[in-house]
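One protein chain is absent from this view; the other protein chains keep their places.
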Amino acid sequence: MNVIVDFSLVPIGVGTSLSKYVAKCEQVLREAGLRINLHGYGTNIEGEWDEVMQAIKKCHTVVHDMGAPRISTIVKIGTRIDRKQTIQDKILSVEKKAGPSL
Amino acid sequence: MNVIVDFSLVPIGVGTSLSKYVAKCEQVLREAGLRINLHGYGTNIEGEWDEVMQAIKKCHTVVHDMGAPRISTIVKIGTRIDRKQTIQDKILSVEKKAGPSL
Amino acid sequence: MNVIVDFSLVPIGVGTSLSKYVAKCEQVLREAGLRINLHGYGTNIEGEWDEVMQAIKKCHTVVHDMGAPRISTIVKIGTRIDRKQTIQDKILSVEKKAGPSL
Partner (left out) sequence: MNVIVDFSLVPIGVGTSLSKYVAKCEQVLREAGLRINLHGYGTNIEGEWDEVMQAIKKCHTVVHDMGAPRISTIVKIGTRIDRKQTIQDKILSVEKKAGPSL
């Protein structure tokens, strides 16, 4: 089952600077061979359900290994069976209808 | 890895009445032997990471089989390695500190 | 505009024990006169859009005043114009269809 996911992980108990943990997750997702797109409040991921969830699980393991006692993650999961659609398709179909930025 | 999860699934393309799809997911989660707690905007789930994610994946499969062309799901995933904590522990620790309802 | 919301707040930079901050938010929401329902990964809230959002904003202000340098909050917001529905209505309509727990 192909999924488009939005993933954002918050390590708890390691202070306020979180970028090194998020950066480590980016590396884990890339090494898993997933198509990813970093944005200001998470990362879009495209791929097979099991591969994506295993990669997110590995992010939790790695961030715990970096010393984070707790983690709170939000995952939005989109699946569809009516047609194939990539992240880029979704963005373009909105941009075409929204018109140029002001 | 033990997880406490909050799961809410929105089937898209099947009209406005969603309770029969959510009810079906409750049955899938129960059949998976997971400890669950239904609330007004989702279901808390406790269990092993892989078992919980496989059950959520099965919810997507079943709801697609019920005729939903698209699904958008939100999952909050909490893990911790400093100590064991159940959903009930989390609720009681807040209720103790919040004091009695007005 | 009436809303049913699910709200979960994570203070960042204040260690791993978060219950006193969540408890404080429960008090803020009660003082705002909102109908709330605490669960294992957040709080359901019912009320008017502006009242609910102002109360959530006050939670951020209060938790920052308690010493949290950063906060990451997730809010699920449900609105409908086809009919009135409470949190209890939503739970009962699912429980009726899901049948008794195993």
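What to note about this one:
Lettered A, B and C in written order, each chain numbered from 1.
The working rule: a contact is a pair of C-beta atoms (placed from the backbone, for glycine too) under 8 Å apart; a residue touches a chain by one contact, two chains touch by 3 or more.
This one's a predicted model, so the numbers in the text were calculated from it and none came from an experiment.
Taking the full assembly into account, the omitted chain touches A, B, C.
Looking at chain A, the residues touching the absent chain are 4-6, 8, 16, 19-20, 22-24, 26-27, 30-31, 37-42, 44, 46, 74, 76, 78, 80, 82, 87-88, 90-91, 93-99, 101-102. Counting over the whole complex, chain C has residues 1, 13, 49-50, 53, 56-57, 60-61, 64, 69-82 touching the chain that is not drawn.
Residue-level contact of chain B with the missing chain is found at 10, 12-13, 15-16, 18, 69-70, 72, 74.
As a convention for this text, only the chains that are shown with their structure count from here on.
Viewed as a contact network, the protein chains are fully connected, with every chain touching every other.
Rounded to a whole number, the gap between the C-alpha centres of chain A and chain B is 20 angstrom. One simple way to say how far apart two chains are is to compare their mean CA positions; for chain B and chain C this gives 16 Å. Shared interface positions of chain A, i.e. residues touching 2 or more other chains, are given as 13, 69-70, 72, 74.
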